[in-house]
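Only a single protein chain was left out; the remaining protein chains are all shown in position.
Which chain is which? They are A and B, in the order written, and residues in each are numbered from 1.
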Amino acid sequence: MSEYAGLGLFMALGAGTILLLLVLTSVLGPRLRFAEKDEPFECGESPLVSPYRRFPVKFYMVAISFIIFDLEVVFLYPWAVVFRDLGWYGLLVAAPFLSMLSIALAYEWMKGALEWD
Amino acid sequence: MESILFWVFSIAAIGGALGMVGTLRNTVYSALWLVVSMLALACLFIMLNAQFVGLIQIMVYAGAIVVLFLFVVMLLNLTGGVMGAEEQPLLKFVGVALAVAVSLQLGSILLRIELPWPEVSPEYGTTAEIGRALYTDYLLPFEVAGVLLLAAIVAALAMAKRERG
Partner (left out) sequence: MTAPDLDLGAVAPLCVVAVGAALMPLLDVLLGRTKTFLSRPVTAAWAGTVMSLATTGVLSIALVMCFDAAGAAPRTFNRDHPMILMDGMTSFLNIVILIGSLLTALASGKFLADLAINRGEYYALLLAAVLGMMLLVASTNLMMLFVGLELMSIPIYAMAGFRRDSLRSNESALKYFLVGSFASGILLYGTALIYGATGTLSLLEIGARFDVDDPVLLIGSGLLLVGLAFKIATVPFHQWAPDVYEGAPTLVSGLMATTVKVAAFGALLRVFQMAFGPIDDLLYPALWVMAVLTMTVGNVMAIIQQNTKRMLAYSSVAHTGYLLVGILVGTQVGISAVLFYLLAYTFMTLGAFGVVAVLAHAGRERERIADLAGLANSRIFLAAVMTICMVSLAGIPGTAGFMGKFYIFRAVVEQAIATESSSLLWLAVIGVLNSAISLVYYLRVPMVMFMREPEPGPEPDRSGTFEGLVLAVCAAAVILLGIWPEDLNLILTRVDVLHWASVASASP
């Protein structure tokens, strides 16, 4: 466990800094409140529709690509750890896996699935 | 020190799960509570010397799965109690019954555990050990998983890619 002490200290420092900044701005910053200020838009108009909108389906390809390549990382993360141990054999067994994923990426790219329009 | 951390993370995990159920009406908040629970679980795994599972928990569950949840929520615009689950008493009843059944099952498995724990090498469950197993014993499923990921990308393209021209 003790090897995580540094990490814990680092995270505590990070969280502390953020908290400190938040507290400082809320304490030190000037505060003016009136009714118009609480409106979603400060031009005096009431909102007509809910700000929640349906996402375009174009995000679907992005989400799926993210998940697939995220999973690829999962498979290759232990590979990075035992890479030296495995030697040439490790390179050999990772090659088919990586080429499959490279083809997937190339196919997406060539088909224009990575373009927005 | 370890037991303090254990309690902190356990309470965070349960709190996250309760928060998730409590904010079901706003599914976005619900998904974010799930992240809290997942992160706490990841910390628990790391404390158990299962670094790889902990990391997977963050990368796959807190990362990919929740992204997928949020994506579906936003794609379908599920806000303001349109889910309809709360109007179906039967569904509620079945849900509760299933939860009870699973708890009983998990409880019975926990009761079967015989102490002391079996002796395992300190290497057991570490990332390096999992790597060695994955690329030797489980080589075939590993390579097939590559084809599976390729097939998933092609399938997603077949379903969602807009034709050009």
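In this section, a contact is a pair of C-beta atoms (placed from the backbone, for glycine too) under 8 Å apart; a residue touches a chain by one contact, two chains touch by 3 or more.
Source: prediction; values computed, not measured.
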Option touching the unshown chain, where A:14, A:56 or A:87 are the choices: A:87
Given B:36, B:53 or B:139, the one touching the chain that is not displayed: B:139
Residues in subunit A touching the chain absent from view: 82, 85-87, 89, 96, 99-100, 103-104, 106-107, 110-111
Positions on subunit B contacted by the hidden chain, ascending: 105, 108-109, 112, 132, 136-141, 144-145, 147-148, 150-152, 154-159
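Rule of thumb we're sticking to: only the chains that are shown with their structure count from here on.
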CA centroid of subunit A to CA centroid of subunit B, Å: 17
For the subunit A and subunit B complex, residues of the former touching the latter: 1, 4, 50, 52-55, 57, 59-61, 63-68, 70-75, 77-79, 81-82, 85-86, 89-90, 93-94, 96-101, 103-104, 107-108, 111-113
Contact footprint of subunit A on subunit B as seen in their complex: 1-2, 5, 46-47, 52, 55-56, 59-60, 63-64, 67-68, 71, 74-77, 79, 127-128, 130-132, 134-135, 139, 142-143, 145-147, 149-150, 152-154, 156-157, 160-161, 164
